[in-house]
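Of the protein chains in this complex, one is absent; all others appear in place.
After this line comes chain A, so read on.
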Amino acid sequence: MADVRTTEEKLTRDEMAQLVARDIPAGAFVNLGIGQPTNVSNFLTADQGVTLHTENGMLGMGPVATGEDIDEDLINAGKIPVTELPGAAYFHHADSFAMMRGGHLDVCVLGAFQISQAGDLANWHTGAEGAIPAVGGAMDLAIGAKETWVMMSLFTKTGESKLVETLSYPVTGLGCVSRIYTEVAIFELRDAKVLVRSVHGISFDQLQAKVPVELTWA
């Protein structure tokens, strides 16, 4: 499916996660954000040898813990009990974020409210009146990994494109996103261009009509 440029049906969430998983290079160190990106781990194969990082101080994170494996001292960034894989390592918070900020992670996958054509990311705050802001590790992750990929639905509930010319939501990181996986298209942001790698359940022209930035086939 990864090589297909068009499909008649939109991608399901699992198909999106599967495509992201297939694109992660073998042996990579990866941080998966909370929400949709977490699902990517279900499609990584043992052969890929990918090591998962969790911001709260662990490399080598295994699947979600169940039953007797649940340990309150072993949780992921979403505060869900997880397991450790052979070769796992624990470290304190400053080391964990130095790992991100220092460019040691190969890929991080995040959710988003909006992305600009320049790769600016908004995913931490809607800016809504009365909303209590919370940022967590979003800003560190966005600018820290060698590659920042986003998984999101391309359109809001009211049909507006989340891929925009300039952000209207508060910025998380500037110029950091290089790839966007959505249910209708996969985009690559390169050399100040928005490239379309594939379209799903929509034609290129229909997509261009709905997205307010200039698109080019990859």
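Keep in mind that, in the parts below, a contact is a pair of C-beta atoms (placed from the backbone, for glycine too) under 8 Å apart; a residue touches a chain by one contact, two chains touch by 3 or more; residues count from 1.
As a working rule, contacts and distances are computed from a predicted model.
J.: Pick from "MxaC protein", "Beta-ketoacyl synthase-like N-terminal domain-containing protein", "3-oxoacid CoA-transferase subunit A" or "Phosphonate ABC transporter, permease protein PhnE" the UniProt protein name of the chain that isn't shown here.
T.: "3-oxoacid CoA-transferase subunit A"
J.: For the chain left out of this view, which of A:8, A:73, A:191 or A:205 touches it?
T.: Final answer for the missing-chain contact: A:73.
J.: Among A:26, A:132 or A:192, which one touches the chain that has been omitted from the display?
T.: A:132
J.: In the complete complex, which positions of chain A touch the hidden chain?
T.: Interface with the chain not displayed, on the chain A side: 54-58, 71-76, 79, 84, 90-94, 96-98, 100-101, 125, 130, 132-140, 143-144, 170-174.
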